[in-house]
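Working notes for the structure below.
One protein chain is absent from this view; the other protein chains keep their places.
And then subunit A:
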Amino acid sequence: MIDNLLLGFQVALSWDTLMFCFIGVSIGMFIGVLPGVGPLAAISLLLPLTYYIAATDALIMLAGIYYGAQYGGSVASILLRLPGTASSAVVCMDGYEMTKNGRAGAALFLSAVASFVGGSIGILLMAGFAPALAAFALRFGSQEYFLLMALGLIAASTLSEGSATRGLAMVVLGVLLGIVGLDTTSGTMRFVYGQFELMDGISLVASAMGLFGLSEILSNIGRSERTRPMHKVTLRSMIPTRTEMRDSWPAIWRGSAIGSFFGALPGTGSTIASFFSYATEKKVARNRARIGQGIVEGVAGPEAANNAAAQTAFIPTLTLGVPGDAVMALLLGAMIVHGVNPGPQMLTNTPEMFWGLVASFWLGNLILLVFNIPMIGLWVSMLRISYRLLYPAILVLVVIGTYSIRYSVFDIYQLLAFGFLGYILRLLDFPAAPLVLGLVLGPLMEENFRRSLMLSDGDFTTFLTRPISAVLFACIVLVLLAQVVAPLLRLWRGKTHDVRNDTHQ
């Protein structure tokens, strides 16, 4: 492993790569700080730009946006009680209380340290477990891949918030959109309707930008103006007291463990990890009696958790080729565009890429920690940028970015169609993230499904009779059963509570 890490640092420390890592984490930090622009939109926005650079650099930059945003997200949460990203929403509670108590500086410092520790632990786990997992995955056949993707999609769409039926329906819609175009096995066009631009499928960039970029702008317009009280944060005020330090450490370790676990599971990810960590601190923190009134554990724990999760989320994506959430699906899509086949072979075929990513993640975390603290003032001043001025520029970037992939006006209309679809889905309360997951995995799923049944000569029990696939199948059944049982349990237990608290809005 030492050899591998050395190889990784060799890649990651080369001048160009380091620069892309720096650009990535800076953009991530920036959009993380800004409320209303999330990592999904930013990554889809930059996806077309990475078509012109080397695959490793592209992934390093896009990944940097993702984990950089986890760092930045806490800044707005702490200073303004506005979550910069969903995964730092929970930091609003104690973070903003610390600001009101005049400890904004310490909260920012501790959240940066917690993020760094959490991220580093996540990276170590990734370096430790990924090779073993990949070696195991080499034994997978088509049956296992099909079930693994099905499990990932089902878990991602049912475990996250909202109704499971809606999530699953969006997965199916995504898979269907994913197989639009030329069916390579039979040479038949499907769902093309004479539009030759659709031959090589729906554009991932146009769909992601339409569903996330455009819908984000649509839902944020008009809500941008509000008075923003600004607290001056000096470097001196950032030094935490000895008690604050002492109380933070256990929370950081707990948060890192929780985050690493939830990040690696499909469908949970950094938002759930940070909420879970906060719930844990509520029960076990030394100052638990005062939680919600500005205790350091309520900041340090969730921040460590969401950063650890942001790193371990790469484990299934890189070793199995099965992304756990929409951000990972976009990164997977970017890899496929660059001709890299994510999966267990990646570690053996292109070790410099995998280990380069691991090393650059750690360097990126270090950059975020070191640059963050002196630059807090800059990030704070960036919170003053009005969304009113920002969104027309973002819209132009979205449109030009989509067009620039293959200089096609047709792609702009694809973007438009997906923007409109995103709006309709939001009206009807359908989540868009499972759709993108399905879109990326759709063609791979069909291919593996076909091959499995071809190998078994049409016998569907092939998904049950192989030992690994039987376990995967059991997992799928469990996840689906949990969906049926959980509401029944709630109904049975909740006679006293109002069960219909799921009426949204």
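As a convention for this text, a residue touches a chain if its C-beta (ideal position, glycine included) is under 8 Å from a C-beta of that chain, and two chains touch if they have at least 3 such contacts; residues count from 1.
Simple rule for what comes next: contacts and distances are computed from a predicted model.
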Among "Cytochrome c oxidase subunit IVB", "Tripartite tricarboxylate transporter TctB family protein", "Ubiquinone/menaquinone biosynthesis C-methylase UbiE" or "Molybdopterin-binding protein", UniProt-listed name of the chain not shown: "Tripartite tricarboxylate transporter TctB family protein"
Which of A:Leu13, A:Leu124, A:Leu218 or A:Ala482 contacts the chain that the document leaves out: A:Leu218
Residue, one of A:Tyr145, A:Phe212, A:Phe262 or A:Phe449, that touches the chain absent here: A:Phe449
Residue among A:Met19, A:Val284, A:Met375 or A:Ile400 touching the omitted chain: A:Ile400
Residue among A:Val25, A:Ala127 or A:Leu168 touching the omitted chain: A:Leu168
Absent-chain interface as seen on subunit A, which is shown: 49, 52, 163, 165-166, 168-169, 172-173, 175-176, 179, 183, 185-186, 188, 190-191, 214, 217-218, 221-222, 388-389, 391-393, 395-397, 399-400, 403-404, 407, 409, 412-413, 415-416, 419-420, 423-424, 427-430, 446, 449-450, 453-454, 456-460, 500, 503-505
